[in-house]
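With one protein chain held back, the other chains of the complex are shown just where they sit.
For chain A:
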Amino acid sequence: MLRQQRVKTVWSAPAILGINFGQSYASIAVIDKEGHPTCIANEEGERQIACAISYVGEQVYFGNGAKPHLVKNGKNTMMGFRNLLGHTYDEVDHTAILTAPLIPTSETPAYTVDILIPAPVPSKTATPASRSAAASGTATPVPAPEPVPSTKTLTVPEVTTLFLSTLFTSAKDFLGVKPTACVISAPTWFTPAQHEALRDAAQKAGINILQVLDEAAAVLVGYRVGLSEERKQRGLLGSPEEGDAGETEKRDKKVVVLDMGETSLGVSVVAVSEGEYTVLGKGREDKLGGREFDNLLLKHFAKEFTKKTKVALDLPCGESAPDADKRAEAKLRLAVEHTKRSLSASSGAATCAVESLKDGLDLSSAVNRLRFDGLAAGVYRQVGSKMTEIVNAAGLDLVQIDEVLLAGSSTLFPGLQQHLSLLVAPTTPVTAAIDPSEVIAVGCALQALHLSNLQEVKIGDVLKLADQPVDCLAQPIAIALPGSDQLVTVIGSGAPLPVRRRVALPVEKGVEKVALELWEGKDEVKVEKVEREKFEPEEGDEEDEEEEEEDEEVKTPVVSKSAYLGLVELAGLKGENVLLEIIVHRGAGVEARAWEQGREDEAVKVEL
């Protein structure tokens, strides 16, 4: 009893776990004593835990410890198994260069690895051979039992279970108690079957999974997007080049979640309406990830190596390349990992040193940020164009995006962040306030906390409501002064119904009676051609920056009138602010109420 009590007091916060289960790397987060989620390191001190399992003889290595085994023991090392979950062998791409190959005989993708199992204890009944040896009288000492080579076949769900259970153990060791609730992330493009496979695998590892959460949703929850007060308090707002988005957050906005991991890029366009997230569009590019940067660096360093040592080395190499090259690639890949990290962490030059890269010759070189950005510009551009493409597919223009949220360790590059911020409007922040490599785990932990605090209703019922698309507001609702063309949006489009908004409106001094028109608006982009001749003498020096960008078109998001909904009139004002409440019901019925501050019981109500 005593021990238990003590353990509980050591960790008074609820034992809650968030797992970011990526294709290449995983991370885990828990709720700390103050009730805030934090990403924790495993027992090896790593926050980014490689999704790899390697069988070496009698030993099994997990996580980052398994990665170096790629060099010598590639065919017994399993990596990149997450994306195979919920698929059959025929559905997946089974060309593995370095890692353990999938075996074609099993319908669920599976690996066969060589292992050594401890030798069986010699049995009492002597085998004929040994008997004859004894008979011949040769007093040979009994040799020490040697481990017997054997093979082991593991299906992908089994490997996943194995890996997740190590994550779970790390969290358990950190907390001192078993986490009671967990939310695990899945990529945005996972099918329901894959969700189910992941959930099963996790449950087999003994983890109580409350929800399999979309990665993009985890990012939104992690940043507390739409919960302006909390977000500001925790310092999670981005810092745009212009505007006040760094201090205040709009209630309704359009957000892009850009998740660039080791192997793929995922982009989601989401309408945030006061903390509710509606998916407007999403897309994925599975060849665009941190691996691209690796390849660039590989190429760069291989060239350097060739230049210095006159030993031909062309990396990354194909399947037909000689073994020496393959090994060199594996070695360099591990080293480049570090180079990449130091590139995004510090502004100085990042070194890369490999002993005996090829033909016994060492590589020692460095690359600085500018050089790297030059190398990677092509990848940056690809990311930018993919984002633009997906935003456009969602029926929006880049200028209508209010924020870009970054996730995944590859977005850590300052060069990439800069490139993205040039694409969007200058008032739009490209936010990386939480470490992008941790934000998904943090979001999962936070979501698990929210779910476990749920009262009165069941978690399953709550989550089931979002299984099907729900009714959302098609067009924004805005107000205008009678006779004026200026529309002010009250409810943004994409808000799940029913929705309610309250706004305060200051009143001009001495005015006793006011009227307001309610409109259904339409989000549009106003394009203004700016001509140089006109522009220069009038605007002066302040607009120099714009000039340099050579932007001839200035795009601004506007709301235009599309349908008149009604009029709200309020009389007998005494100089206080006017409060206006608009509710759009599930059946798209609109209800508006207006009252002067402090006199809610005298509210004027209009049904539209």
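To be clear about the criterion, a residue touches a chain if its C-beta (ideal position, glycine included) is under 8 Å from a C-beta of that chain, and two chains touch if they have at least 3 such contacts; residues count from 1.
One rule holds in what follows: contacts and distances are computed from a predicted model.
Asks: Name the omitted chain as UniProt records it, choosing among "DNA 5'-3' helicase", "UBC core domain-containing protein", "J domain-containing protein" or "Calcineurin B-like protein".
Replies: "J domain-containing protein"
Asks: Out of A:325, A:438 or A:517, point to the residue that touches the absent chain in the complete complex.
Replies: Reading the full complex, the residue touching the unseen chain is A:517.
Asks: With respect to the chain omitted from the figure, which of A:116, A:393 or A:481 is a touching residue?
Replies: Touching the chain that is not displayed is residue A:481.
Asks: Out of A:58, A:569 or A:602, which touches the unshown chain?
Replies: A:569
Asks: Using the document's definition of touch, tell me which of A:14, A:101, A:498 or A:557 contacts the absent chain.
Replies: A:498
Asks: Can you work out which residue in A:41, A:227 or A:530 touches the chain that's missing from view?
Replies: Residue touching the absent chain, from the options given: A:227.
Asks: Against the chain that's been left off, what residues of chain A make contact? List them.
Replies: Missing-chain contacts on chain A: residues 1-6, 8-10, 12, 211, 213-214, 216-218, 220-221, 224-228, 251, 270-271, 274-280, 443, 447, 450-451, 454, 456-457, 461-463, 465-466, 469-475, 477, 479, 481-483, 486, 488, 490, 494, 496-498, 500-508, 511-517, 520, 562-567, 569, 577-579, 581, 583-584, 588, 590, 608.
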